[in-house]
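Missing here is one protein chain; the remaining ones are kept as they sit in the complex.
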Amino acid sequence: MSKRNLAAAVFFSIVAVVFIFSALLMHPFGVLDESDMDDYVIENTQEETGANNGVTSVVFDYRGFDTLGEATVLFTAVAAVIMIFRRLKND
Amino acid sequence: MIYNIPYIAVVCLILIGLYALVFKRNLIKMVIGITLIESGVNLFLITLGYRKGSIAPIYTSSPGGIMALPIPQALTLTSIVIGVAVLALMLSLVIHIYRHYGTLDVRKVRRLKE
Amino acid sequence: MNVPEYTPALIVAVPLLGAFLTPLISRINDKLRNIFVILVLGLNSLLVGLLAFNIFTKSTPDSPFIYTYIFGAKDVTLPVVRILFEVDAMSIFMAIIASILVFVAVIYSWSFMKENTGLDKYYTLLLLLTAGMLGMMLTGDMFNFFVFLEITSIASCALIAFWTNKAESVEAAFKYIVISAIGALFVLFAIALLYGQYDALNIAVLSNAIQYTFLDKIALVLLIVALAMKAGIVPMHMWLPDSYGRAPSTVTLALVGATLASLYGVLRVIFTLYGNILLEPAKFDIPVNMFIGWLIIPLAVISIIVGVIMALRQTDFKRLIAFAAVAEIGYMFLAIGTGLAAMGTAYGRTALEGGIFHIINDALDVGLLFLVAGAIYYATKEWSLDEMGGLARNMKYTTIFFVIGILAVAGMPPFNGFASKLLIYESTFQLNPILAIVAILCSILLLAAFVKVFHSAFMGPKLPKFKDVKEVPKSMLFAMGILVCIIIFFGLFPNLVLENIVRPVADALLSNAQYLSMVLGGA
Partner (left out) sequence: MTEMSKIVRTITAIAFPFAMIYGLYVIAHGHLTPGGGFQGGAVVASACAMILVAFGSKWTIDKIKEKRLSVFESVGAIAFIGLAFFGLIFGAVFFNNFLVGNDYLFGIIPVVGSGLADINTAGVIPLMNFAVGLKVIVGLFAIVLVMAYATTNYKEGKK
């Protein structure tokens, strides 16, 4: 076993243990501890944003700035891909 | 702990991805590993938003009743798009690496050393 | 002097708008585009400066001033649904660093990048990188932090691969994107763990609610590991010399900012997100702060040692500086670790102040050295130290800037690195003398590594192949001059900076209770 494999195995097992523990300790599926923030959205989405779709009201109104960031990520990726495949001078 | 099965599925997905990432030697397989981890995390986010017996948080012709949490769905949407962006960038880099090195083996892609 | 309340939003929105407009403007004229980008970044730096002035003058030691901006509504609702910008002294301090670095980089690019194709995308990505870094620093929402982290890493990865005809650049970029993707996914998983327990994403709300359950510990570890990995601490430092060494110098300068933004993330997570439970006893009656502090200190010391030793062995100019940067990041983490382990004592505070002061000093010094390396590359088209020699005669200003840079990095007296490193030595000595001795020794070795560079590149006889080498164009000298002026100013008046800037920042980090009440008080 090479050194790289050993390091990888150690890393992998540590992360595996951490993740499995967190899965076992989560609250039961479908039974929530807290849901204040989401209940607020569900109750007020129609009055505050006029949107019938709760998810869209979150995406474009309550957390609109995240969506700007997300659109920017896509813009960045397009710019990056076009830049990477650009024509170089000596081609 | 039967109620935790969705979380266990999430962890399995993440671990498969991590396995592909750290043990596979092919760059494309490493990219697939990262994508798997990402889908695991997205699944986890969606899982957090479920309430027993709930419907989708949309009022248009809804039958009424408790609704699932909308915010995790919005977060997942954002995270998926980010994943697409990262995937596109990684694949274009892999194409370039293949052009330069003529191989996808991670052991041979090593011009940068010490 | 008051600024409009929407200034924090403008600080992020202006470079974004600039980035979206750049492709359109570059279809008209290339020179116009360059001027436009410089204007956008200048306006942005001005906004950052105004906001910083506002925050630093309004902060008092007892009640640090926090600027809150809500996106989409006038008032905070409880529970906090909308995204908040929470700008305290720490955030704006990092924003100052980032905007200085990018502004200098864009001035330097004018001549340095002139020969390349694809410059419209280059400037677009540079602006996006700026927006990403500033967003990471100003935001008060965990998920928003993740989004900006991704913008930063995608933009910087693309910029590392800018010279796509070189195999090494592409390889370095691939390494960087893999590390970034893993780090970002860990951060997202940690955010999801916190969200699942407390149904909140706002940092202040989460910090108020955190109970330090086992899941919180996992989230803490994931966040610190992922962000420290992106900041380049030792077990995961290999991407840093690769990408710093193979990117264009201007990009490296911006990357220094991106690395420091991740460092800011570490500080924000430890001191604010988990700030409420830092002093509580955890396992075996050891308080949480001791736990994290002593986790960080060994890694920091190893970072310093590895960075310095590897720097001594390098023959590639930029890789050498990059390893020096690893060592410098080690110093920052050492200071943070000491500050955590000795939290509540006077020297713990000194350590933290030293660490914060060192962040800006490191950014300026290392940035200056990278620019010098870029200038030498511009003049000679050469990275390898073995090939260089006798450049001092032809490039006088660059040589002077280089000397200032190495003295500042190594922490020699009249320059800025001395002030911050002295604070770090002083405080670590009180925690454990061995740490301080190691830190001082490594600093001397770092100077030795740079003296070697100075000797082989600048001294010695004039080489025939560098006969026609000329001094670099004025815009590049001007960009380096800006950094040198700030370095000399900080070196001559360290007390001024410590009193007026570093102290409020340390106050802002340590006073977690005020953070919560300032943010949520209005609701």
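A, B and C are the chain letters, set down in written order, and residue numbers restart from 1 in every chain.
Throughout what follows, a residue touches a chain if its C-beta (ideal position, glycine included) is under 8 Å from a C-beta of that chain, and two chains touch if they have at least 3 such contacts.
Everything numeric in this text was worked out from a predicted model, so none of it was measured.
Displayed chains that the missing chain touches over the full complex: A, B, C (touch as defined at the top).
Touching the missing chain, out of C:F71, C:F93 or C:F291, is residue C:F71. If you put the hidden chain back, the residue from C:A13, C:M238, C:L422 or C:V438 that touches it is C:A13. Residues 46-53, 55-57, 59-61, 64-65, 67-68, 70-72, 74-75, 77-79, 81-82, 85 of chain A touch the missing chain (whole complex, contact as defined above). The missing chain lies against chain B, touching residues 56, 58-64, 77, 81, 84, 88, 91-92, 95, 99. Counting the whole complex, the residues of chain C in touch with the unshown chain are 6, 9, 13, 16-17, 20-21, 23-24, 27, 69-74.
Methods note: only the chains that are shown with their structure count from here on.
Centre-to-centre separation of chain A and chain C, using mean CA positions: 24 Å. Averaged C-alpha coordinates put the centre of chain B at 28 Å from the centre of chain C.
Rounded to whole angstrom, the centroid-to-centroid distance between chain A and chain B, based on C-alpha atoms, equals 9 Å. Residue positions 22, 26, 32, 35, 37-38, 41, 62-63, 66, 69-70, 73, 76-77, 80, 84 of chain A are each in touch with at least two other chains. Touching of two or more other chains is recorded for residues 81, 143, 147, 150, 154, 157-158, 161, 164, 196, 199, 201 of chain C. On the chain A side of its complex with chain B, the touching residues are 5, 8, 11-12, 15-16, 19-20, 22-24, 26, 28-32, 35, 37-38, 41-42, 45-46, 52-55, 57-59, 62-63, 66-67, 69-70, 73-74, 76-77, 80-81, 84-85.
Interface residues of chain A facing chain C in the complex, by the touch rule stated above, are 18, 21-22, 25-27, 32-38, 40-41, 61-66, 68-70, 72-73, 75-77, 79-80, 82-84, 86-90.
Remark: chain B residues 14, 21, 27, 30, 34, 37-38, 41, 44-45, 48, 69, 71-72, 75, 78-79, 82, 85-86, 89-90, 93-94, 96-97, 100-101, 109-112, 114 touch chain C in the complex.
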